[in-house]
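Mind having a look at this structure? Questions to follow.
Yeah, one chain of the complex is gone here, protein chain that is, but the others are all in their spots.
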Amino acid sequence: MPTMNMLQAINNALDIAMAEDEKVLCFGEDVGIFGGVFRATSHLQEKYGRARCFNTPLVEQGIIGFANGLAAQGSVPVAEIQFADYIFPAFDQIVNETAKFRYRSGDLFNVGGLTIRAPYGGGISGGLYHSQSPEAYFAHTPGLKVVIPRNPYQAKGLLLSAIRDPDPVLFFEPKRLYRASTGEVPEEDYQLPIGEAEVTREGSDITVLGWGAQMEVIERAVALAEKEGISCEVIDLRSILPWDEDTVAESVLKTGRLLITHEAPLTGGFAGEIAATIAERCFLYLESPISRVTGLDTPFPLTLEKEYLPDHLKIFEAIKACVAF
Amino acid sequence: MPTMNMLQAINNALDIAMAEDEKVLCFGEDVGIFGGVFRATSHLQEKYGRARCFNTPLVEQGIIGFANGLAAQGSVPVAEIQFADYIFPAFDQIVNETAKFRYRSGDLFNVGGLTIRAPYGGGISGGLYHSQSPEAYFAHTPGLKVVIPRNPYQAKGLLLSAIRDPDPVLFFEPKRLYRASTGEVPEEDYQLPIGEAEVTREGSDITVLGWGAQMEVIERAVALAEKEGISCEVIDLRSILPWDEDTVAESVLKTGRLLITHEAPLTGGFAGEIAATIAERCFLYLESPISRVTGLDTPFPLTLEKEYLPDHLKIFEAIKACVAF
Amino acid sequence: MTSQQDIHTPEFLTGDEFSIPTFRLLKQDGSLFEGATAPELDRDQALRIYQAMVTTRVLDERMMAAQRQGRLSFYMQCTGEEAAVIGATAALEDADMIMAQYREQGALVYRGFTYDEFMNQLFGNELDYGKGRQMPIHYGSRKLHYMTISSPLATQIPQAAGYAYGQKLAGEGHCTITFFGEGAASEGDFHAALNMASVHEVPVIFFCRNNGYAISTPSIEQFAADGIAPRAYGYRMHVIRVDGNDILAVLAATRAARRIAVEHNKPVLIEAMTYRLAAHSSSDDPSGYRSKKEEEAWREKDPLLRMRLWLIAHEWWSEEQEKALQEELRREVLETMKRAEKRPPPPLDSLVTDVYADVTPALQRQLDRLKTHIRQYPDSYPRGASSLDPDVAVGDDAATEGDA
Partner (left out) sequence: MTSQQDIHTPEFLTGDEFSIPTFRLLKQDGSLFEGATAPELDRDQALRIYQAMVTTRVLDERMMAAQRQGRLSFYMQCTGEEAAVIGATAALEDADMIMAQYREQGALVYRGFTYDEFMNQLFGNELDYGKGRQMPIHYGSRKLHYMTISSPLATQIPQAAGYAYGQKLAGEGHCTITFFGEGAASEGDFHAALNMASVHEVPVIFFCRNNGYAISTPSIEQFAADGIAPRAYGYRMHVIRVDGNDILAVLAATRAARRIAVEHNKPVLIEAMTYRLAAHSSSDDPSGYRSKKEEEAWREKDPLLRMRLWLIAHEWWSEEQEKALQEELRREVLETMKRAEKRPPPPLDSLVTDVYADVTPALQRQLDRLKTHIRQYPDSYPRGASSLDPDVAVGDDAATEGDA
């Protein structure tokens, strides 16, 4: 099996989807001949022509508006937003249009073919505007699906599922891992399920839950915890919306403890939703308060980024505090 | 003391603020000679001239961009968004600009003078796009303040505080109550604190928490509960961001139970944040799971609006379920 | 690509040096302007157009009255703008896509949306294709290629560009028309749409109904320029301004625009100068912001009257036929309204369907809890309770029909 980094896996998924179905189109700022500022769309214009892979003018609300129209028409647009920080000009097209298209028309029309890709997250010295993790903004929006992969294998399988999913999917890519994360990725077509979390490590003392780039951070924290004799069950949520309550609840019923981590600020972050739901479902089984290890309630900083981020040491300490509660 | 409805109280607050400080400006779609589609800005153009109260072109991103610039310059803009459902085209200007202006410049510049007013919420047969409660989208954004009044007295005092607050404030007005809610409102200038919840009724069995139009719904539910011998403590959160953890936690430490209600969909709604925080802070004192009574995880419907809304009966049943847990 | 000419003194341009004329064919008395030629139009199509205009007018009058009687929660009239909307639609092929703002019910009438279909949407009953989820006037029809209306303004404009791009790739010779008001054209989405359409060369017609007002805001507070038309220069887009109350001019202009769009894959902007004769909506009262005199002046330019006079001059129509048609339509409106009012609401399940292609387990749980609750208090939720009773429960022929 070939080894790929996450960008290669994404590029490969796009390539497979475009080869298979000529209705699949890739576009966004600089995605054409240049292949995107991160090169996720490299060579696609060469292979599939300018009509199917192209640069757009610099206007996110237009990109998504255009994509909504294409999807309603029956095409399968995969629109790239250059950084998740720049998805907000398209917020209205996404939350008022994409999300509500099917519902408001009684399913006469829908934009289920739409996939929106955007690199998200910190750890790359990006400061306020090249670091944000906006998944919670979208997770409050019924009608959308939100998916985040943790490694190249997941990225390819989930992206292929997203493109073929009958509902619109926001696909956030942890850009810190674009080149840093490598692994074996099958050459052939495969899909991974949307809406299902994955237990990546079994354990008995505490459930540690995250998604995207935090999974790698969790692994480091858990290694420290295991050294201290704490047995951790690790879950990659993968889909933020809809999210897999059952898998998480089942795990917490077993471990009695839950820690959730994300880079986005604490207040209103998606960890709150998970904590609220699981605390309700597992009320009598919780042995300690659900712990949230997240970014601070501030914009994303630069020089003190390391201090800001929910790193393995903060998670490790929080695991210990839970277990010692 | 005169009796006013909520629109009159808001109009009165704007009038006082404009009379006192010539830097205060009111603008938005149709706010000029027409006085706004709900008439919240009636007569202000007549009184203070077209330069200080005016119609804008129909472009929310422009309204807030313009307002951000005005606030940075030292003016005190009070921008109206005609319906909270139409605030999303301005989402980028609000979450990437308004919220981060002071932080990113190290306080060289700020838009603290800005207030954004918008009618929100359901119950008026508005369907998908004249009913939304978007407070949770903004509550995930450090740098913003989010305030929601429950009645005319609160509306006037909180709006005057919002206008004079050194930070930008989103002021969501429960439009269902615009004319329906009336009460005594002092003629003179007064302010109510931002960031402080208010205990509107003391009780011992359960804390029932909400904001805006839900407060009236809570009162009806609580009246039913009291008849069954359940003593409810009722809290109006008033500020969604920053929110008053201490007052809520203190109440729950006493009652041991918490119910939170809002009209917005459950998943990612602000009740999740409150539940997560309070469950952590009051872990050992909770006698039943924190209950959330909210809108369904769907867009806002029309014909079946009554079925969709978290009304007094649903809250009443949830109160009973908590107490019976 | 920019022009190559140089100047050596700093001269500013403002666009005042050229002006955009208005294309007109038909005078208010039903005769043609000197030098004007009517577009090709046979009796059948002429009558189809005219009858659609009258059908729209009657619907609007009656439904606004119904709203005033409290039978309907909300309504919006097309009144005064029928020629713009129907003339443009008549210039298209019936399979071309229409993405409208909300005041374009005339387009639907022209394509054959029935009074029953209108009423089901207006009353949000079980047969509403939109399953009672949107406010009145948010029509949609898949079979008539009419995209369901969405309230947020201007969002359909870039969507139309995207839709048309898909049509171009499909290569079946269809195009998309998108209607919007001069107010909505202030939104950022407008700029995005026109720019993307011209860069990507898509077969789309941007049809602006410049009716003078956006609710209470007169166009003079909406923009400082000579209408919407000169914006086309910013995108090197074909543009024409047309008298929106002149059915022949609208038809001819839109036919020509369609040719440019479909044959050359070039977007076109049409600005139709017209006037919103009625209030913005049933919630509005224009007396606070404009004069009766202004309204009267425009009432004299009534597009229906203008076309009727033309038809009568052609002996394709008569006052008797007019009377009969009006009476028939009025009766039909009332009958269909009564039918629609009486129909049950959509079933409770429709609260959670169509959020996703399939109902998620979490949503199903929310619905189940809601059902339990409603069974406990059936009288408090008469609409929801009605569909819990198996006898009353309805299938979803509504959606199926609309889909057909």
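Letters A, B and C name the chains as they come in the text, with residue numbers starting at 1 for each one.
The rule is simple: a residue touches a chain if its C-beta (ideal position, glycine included) is under 8 Å from a C-beta of that chain, and two chains touch if they have at least 3 such contacts.
Quantities reported herein were computed from a predicted structural model and do not represent experimental measurements.
Residue in contact with the omitted chain (choice from B:Gly143, B:Gly269 or B:Pro289): B:Gly143.
Note on the undisplayed chain: of the listed residues C:Ala232, C:Ile247, C:Val262 or C:Ala340, the one touching it is C:Ala232. For subunit B, the residues in touch with the chain missing from this view are 25, 51-52, 54, 56-57, 59, 61-62, 64-75, 77, 89, 92-93, 96-97, 100, 102-110, 112, 142-143, 145, 166-167, 195, 242, 245-246. Listed by residue number, the positions of subunit A touching the unshown chain are 29-30, 32-35, 37, 54-55, 57-62, 85-86, 88-89, 125-130, 266-267, 296-299, 301-304, 306-308, 311, 313-314, 317.
On the side of subunit C, touch with the chain left out of the figure occurs at residues 1-25, 33-37, 186-192, 195, 198-199, 210, 220-242, 249, 252-253, 256-257, 260, 268, 273.
Heads up, the rule we're going with is that only the chains that are shown with their structure count from here on.
Taking the mean of C-alpha positions as each chain's centre, the chain lying farthest from the centre of subunit C is A. Rounded to whole angstrom units, the spacing between the C-alpha centres of subunit B and subunit C is 35. Subunit A and subunit C have Cα centroids lying 39 Å from one another.
For subunit A, the set of residues touching two or more other chains reads 61, 89, 92, 96, 100, 103-104, 142-143. Residues of subunit C found to touch two or more other chains are 128, 133-134, 138, 150, 152, 188-189, 350, 355, 362.
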